[in-house]
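The structure appears below as structure tokens.
With one protein chain withheld, the remaining protein chains of the complex are depicted in position.
By letter and in written order, the chains are A and B; residue numbering begins at 1 in each of them.
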Amino acid sequence: MRLGMVIDLKRCIGCYGCQVSCKAENGTRPGTTYARLIKREWGTFPDVQRLSIPLLCNHCSEPPCVDVCPTGASQKQESDGIVFVDGDVCVGCRACVMACPYGARYYQDREHTYFDSEGPNEYETTRYLEHVRGVVEKCDFCRHRLAEGLDPACVTNCMSKARIFGDLDDPDSEVSRLVREEGGFPLTPEAGTEPNVFYLPPDRPPTNDRQVTP
Amino acid sequence: MSSPDTLDIRRRDLRSEFRPQREWIDGRGLLIVVAHFFSGIGAGAWLFSVWLDIEAGMVLGLVCVAILSGIAHLLFLGRFERFWRMLKRPHKSWISRGIWGIGIFSVGALGTLGAPPAWRDTMVAVSLFGCAIILLYEGFVYAASKGIPFWSTKLLPVLYITYGLRGGAALLLILAAAGSTAFDVHAMEAIKLWVVVSTGVLVLLYLTTASRSGGAARHSVRQLVAGRLSPAFYGGTVVVGILVPIALAAAREFGATGLFLLAAIGVSSLIGDFYVKYCVVKAGTYVTLSGAGLGTNANEPTRSRRFREAG
Partner (left out) sequence: MIENQAQEDVWIPSACSMCYNQCGILAHRKEGTLVKIEGNPDSPYGRGRLCARGLAGIQMLYDPHRVDRPLRRTNPVKGIGVDPEWEEISWDEALDLVTAKLAEVREEDPRQLFFSGTVVSLSPLMHMLGTFLPAYGTPNAFVSDGHQCGNAEHILARTLHASVTTNPDARYCDYLLLFGCQAGLGTYYALTTMAQDVADARVRGMKLVVVDPYLSQAAEKADEWVPIRPGSDGAMACAMLNLLVNEYGMYDAEYIGHHTDGPYLVGEDGRYVRDADGKPLVWDTGPGAARPFDAAGRPTESAALTGCYSVDGKRCKPVFQRLKEQVAKWTPEEAEKVSTVPAERIRHIAREFGEAARIGQTIEIEGHELPHRPAAALYFKGAHGHDNAWPTSLAIELLNEVVGASNVPGGLMGTNPVCFGHPETGFPRWNPTAGAEGLLEAGALLHNDIDGPTPGWPPPPESAELPNLRDLIGWPITTCFTPAALNDDENFGGAVRPKMLINYGSNLLMSAARPETCFEAFKDCFVVCSSLFSDETAEALADIVLPDASYLERLDPVPNFARHHHPVGLGDWGHQIRQPAVEPLHERRHFCEVLLEIERRLGINEVANLMTNFAYGIPPEFALEPDEEYSWEEISDRIYKGWFGSERGLAWFQKNGVLSWPKQVEEVYWKPFSEARAPLYNEWLVRYGEDVRRIAHEKGMSGIDTKGFLPLPDWFPCQAHKPVPGFDLQAIYYRVPWHTFSMTYENPWLDEISRGEPYSYYVCINAATARAKGIHDEDPIVIEGTDGARIEGRARLTEGVHPEVVAIANNGGHWARGMPLAKGTGVFFNQLQKMDLEHTDLVSLSMDCDARVRVYPAEGG
């Protein structure tokens, strides 16, 4: 099994819902955004285009972040290809942060809280316990949710239904079909990382079938 | 909100196309530059000291590597108490190799200095092996960082090795100036001059290569030669690190003497050595994300194309 995600740039409305749904699911500290978004603009007025591009870990098939890790804390899970960090092993050397071409890894230089001078609030006191201090953290495709049979939080929540999750090794899965039929492409393929997150072009032709929202 | 700390700067980075790396330079991240600085010059000093048999130089080299660099390395880590875990993946990870290198070197160096003479040759060999790893590792740690095109070139290890040697020589010059030991200062100086010149050439080569590779690497170069890092680059790396030592060395060639001059050559080289590492690390910029549908290469926006078709 090779778990992967498809992000449909035609659907995505740049709402940042994924950034916050990930934050809410994983209870991460300030500055840590496993799911984030960048914006691009090109052209000249009035022929100008802007694009919102959601990012997360690509769970690369050839993950440089795993290669450079001196401790083995960064691993690629055999069974499903999920790349994750074992917070009990990581020493916080950040070599993996430098190795990842996608900015998918986060390290806290100190224990930031959102209302800084006030210290952690009730929510933060509870949720930050889930995190080990002084290590690198990243998206793990919400392994704890997958274990419960749920999709990742950012997928379940996306209000434009722009994120689709599944097994890329299964040619019949929705993700495989979309990548195949709708021109799915990875980010920065020249880095040789073989990402497992694919993007569908923002300007592809219509499907013309009248879908009815479930 | 909170104090304008690194956190906020990092968030702001997300706005720009060229995202600078921060983890290995800001805040405690600077310690890795410090660590690499000390292990580089320490290893260099050890090499030359063994060659020229300068005991004080050997001690200094050991102190630089095992103590100063070691401590900086440890303090740099998020979880230093787990440092031993970094020994686990020498077959893959350059950091792991580097830690092994420091370990092997330290054992060898200690042995060289303290073990019975019968062991000495073996110990020297061990220490030199460690030295080699250390000198190699630094550059390769950066070169293995696929996220940062400015670093991922084979030239970088060469540059780091050269600077390590140069720094080692500089340390010995300072030692000589301090008058602690007698040794062939002239031989040292010749090496030194040669290395200084070659570092100059290497830096130039490195930057030209990087600026040709386009995108983020070129952005890094621009930061150094004409951007926010140019003061550090020109002041620290070029003037203090290259021009001053050459000028001072030339002055000596033309007859100027004095221990002070010797020390000055050494110190300016060391500063230059630090700055080149600082600049290279600080200029690290993450690769610009690209993709078939992101319009990075589109000359014409899709929208207008479609409008023309429709209209």
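One rule holds in what follows: a contact is a pair of C-beta atoms (placed from the backbone, for glycine too) under 8 Å apart; a residue touches a chain by one contact, two chains touch by 3 or more.
Keep in mind the model is a prediction, meaning the values are calculated, not measured.
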item	value
Interface partners of the hidden chain - shown chains only, full complex considered	A, B
Residue of A:148, A:172 or A:209 in touch with the missing chain, whole complex considered	A:209
Positions on chain A contacted by the hidden chain, ascending	8, 10-11, 13-17, 19-21, 23-25, 27, 30-31, 33, 36-37, 39, 41, 43-46, 48-52, 114-115, 118, 121-127, 156-162, 206-213
Residues of chain B (touch criterion as defined above) contacting the omitted chain	1, 8, 11-12, 14-15, 303, 306-307, 310-311
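One rule holds for everything that comes next: only the chains that are shown with their structure count from here on.
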item	value
Euclidean distance of C-alpha centroids - chain A vs chain B, Å	33
Parts of chain A lying in touch with chain B, wherever the complex brings them together	9, 30-31, 36, 38, 40, 42-43, 46-49, 51, 53, 55, 64, 67-73, 89-95, 97-103, 107, 109-110, 112, 116-117, 133-136, 183, 185-193, 199-203
List of chain B residues in touch with chain A within their complex	1-3, 6-7, 10-11, 14, 17, 19, 21, 23-24, 26-29, 76-80, 82-83, 85-89, 92-96, 99, 141-142, 144-148, 151, 284, 286-287, 289-296, 298, 300-304, 306
